[in-house]
Each structure stands twice: as C-alpha cells, then as structure tokens.
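== chain A ==
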Amino acid sequence: MNTATLTDPALDPAYDLECSNIHKSFGAVRAVDDVSFKIPKGSFFSILGPSGCGKTTLMRMIAGFEDPTSGDIQIKGKSVLNTPPNKRNVKMVFQHLALFPMMNVYENIAYGLRCIGTDKAEIERKVRDVLERIALPDVADREIHQLSGGQKQRIAIARCMVMDPDVLLLDEPLGALDLKLREAMKIELKLLQHQFNTTFIYITHDQSEALVMSDHVAIMNEGRFEQIGRPEDLYHNPQTSFVAGFVGDSNRWSGRVTAVEGGEYRVETEAGLVMTSARAVGQGISTGKEVSIFVRPEFITARKTSSEGSGNAQNALQGRVDSVLFNGANSRVLVRDPVGELIEADVVVTGGAEDLRAGDDVTLEWSAAQTMCFAV
Partner candidate 1 sequence: MKHKTKITGLMAALLLSTASIAHAETLRLLTWGSYAPEELVQKFEERYPDIDVEVTFSNNEEMIAKLRATGGAGFDLAQPSHDRIHAAQMEYDIYKPLDLSKIDTSVMETSHLEGVKANTTIDGEVYAVPHQWGTSGLMANKSVAPDFKGWGDLCDPKYEGKTSMRLKRTILLGTAFSMGHDPFAAYSDLDKYQQILDEVAEKLIDCKSNIKAYWKGGDDLSAMMLSGEIVASETWDSTAYKLYGQNKDIVFVPPETGALAWIDTFALPRKGKADDAAYKWINFVLEPENVTIMSGSTGAIAAVKGGLELLPEDKRNAVTAAFTDADIANLKFFANIPAGVEDMEGKTLEKIKAATGG
Partner candidate 2 sequence: MQSDIKRLSLILLFAPFALWIALLIILPHMGMVVLSLREKVAPRVYEFGFGNYIDFINEPIYWNTLLRTGSMSILVTFLALLIGFPIAYYIAKIAGKRSRGALFLLCLIPLWVSDLIRAFGWILLLRETGVISSFLTDIGLIKQPIEFLYNDITVIIGLVYTVILFMIVPLVSTLDGMDNAMIEAGYNLGGNGFTVLRRIIVPYAMPGIVSGCIVVFMMTAGSYLTPILLGGKNSSWFTEQIYDQFITRFNWESGAAFGFLLLAFTSVVVWIGLRLTGQTLANTVAKS
C-alpha cells in the first residue's frame, strides 16, 4: 500500500479493515500468530481453514469479544482496540444465527437501531426497507420459530445490514443448513453482498463455500495465514504444501529430489515412483532434498494401455483400474499403480463402450508443469 496516495486515511480509507501483526495467546497456546491483512472496500473476503486453526478467534477479535495480545486492528483507518464491541461498526452473523426468540422479526431487526437511539419513524422505514431488500417484505410480524432455515439466515443478515456496518462478519452461517439449501444460500449470499456493497468477512472450513463466493480468500492454518489470494490463484498457484493439499483434491506423495536439470526436477517417491516436475515452490530445493509432490486429478489422463497415447507427457505410469467413481461430469477412476498405491484421475464417462471399467489396464499421463514440488 502506497501511503502517499492517501491524504487522510480516516476520510478516504481504501480498506475497510486492516489487521497488522495480530497475536493472540491463551496461556501457552498461540491461537493467532502474526496475522496481517487488508480488505478493500466492498469485497467478499473469506478466511478458510480447518477447525481449530484460529479463524474464529480472529473473527472474535475483530468483533471485539476478544482482545489481541499484540497487534492492531483498524476499521476505516481507525484503530478499534479500545472500542468496546457495542461501539464498533462491525456486525456479526453468528454460527447459529443467535436471533432473539422472544422477539418477532420486526423487533429483531429494530433492536440494533433502538440501541443507537434511532427515532421510531426512521426505524420503521429502515426495517421495511431492509426486509424489502432481502425479498421478505411480509414476515415482519412473524415469530422467529415460524421462519424456514433460509429465511432465518436472511433475517440474521438483515438484522446486521440495517445498521449499515463497515464490515459484516459471518461465522460459518451455512453450517446448520442442509446441502441443497446451502448451495442455494451460497449464491444468495454473494448476491446480497453485491446488493449491499458492504465488506463481508466470511469464515468457513468448507472450501467450496469460500471459493464460490469470495473475491479473496485467506487460507489459515495453526494460527497463521498461509496464503491470501483470489480463489483461482490459490487453486492453481498454491504457495505452500498446506494450501496445495487443503484447496481442491490432489494426489500426494512424499519424496526426494534426485536430480536438477534445466528447471526440471527429477524426484523419486518413498515407494520408488519416479517423476518429473517443472514447478518447485520454495527456497533451496536441490538434489537430495525432501519434498512433497502434488498432482491434481484433473491433470492426469487415464487411457487404456491398448489405445494410442499423445506421447508428449513427461510423466507416465502403468496401472490397473481399481474402481470407477461415477459422479456425472466429475467422475473419477482409482488406479492401482505398480507400487500398490491408489492414484485418482478424472475421466469422462460417456456411457459408451470405450469407458474405463474396473480391471482395465491403463496408462496414466501428466505433464511436468502440473507436478508441484514443495520443500518440506
């Protein structure tokens, strides 16, 4: 960030939220470890990580329910460390929504406005307006228990959005929904975010939620950010082996570099497979180093050994189909390689005679460019 371009960060902050060097320890446990990031105005930002990685703690610090051990949190360019949670213009959609069961929909949405002393007519107008925007104009007088799961979700968001927050935090709000509704809500959330044009910070352990909705995703592991980037960057250009393994599916081996030659690395896996990689990520990968090797299934082609290959793949293996996992366009085969491991490869299943079947002898081929090595 070039500070020279900003005359007064409070007046024209390019970033709604900025965290610098946040640490949080609970006793000896480091829950959040030196996390820094900036979120541009109006974007959909996800923090993706396995459970226990510290993402909820991070979110609670932004909301003000926890204080960082060190580091600074700025909202619209102003530090909020000394601002209590009820004074921060950061609203939060809780994992189980935390709608107030003793109030009806209208009261739930009006609660925040009442707290800041908005006058009655204004509250009425704003509540009607926000209900209109979430396309539920007629539910104002309903009780919470009369709403469907998806409606509750939208009310929880409306309750926050009516406060016109600088940042909206969402803590895995889709976790409790069934699969079909979750898919629908993913799209809806993205649309709502566009409509309100507010910065959303979305916390999840579900990579598909994060990849589908977000402008930017931060991958978090053991209290640290492994990588921040656009979803496609994270998928195609992971910077660490954790990201490569966590985002998307991969075939994974542990191995060692046996030779380096003109930007290509010869590696041998622990089980003795030999392959060539043209993408080594990380410092000091040289002959003799231990590495992790990742190849995504969609970059591996499987053809019957009897059929004619293109011949231009740097890596090829013989194997036998162990099973076919049919899933429409995302069908896959599991192939047992010569050392007895299973390798996944995407296939097209047409329903014709040339489809692979269990027991077929196959040749697996992939390019060196799609073989990623990470220093261990």
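If you want to know what made the cut, all candidates are chains of the complex that A comes from, given by their letters.
Basically, a residue touches a chain if its C-beta (ideal position, glycine included) is under 8 Å from a C-beta of that chain, and two chains touch if they have at least 3 such contacts; residues count from 1.
As the structure is a prediction and not an experimental result, all values here were calculated from the model.
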Of the numbered candidates 1 or 2, which one touches chain A within this complex?
2
With touch defined as at the start, can you tell me which chain A residues reach candidate 2 in the complex?
63-65, 84-87, 90-92, 94-96, 98, 100-103, 111-112, 115-116, 159-160, 163
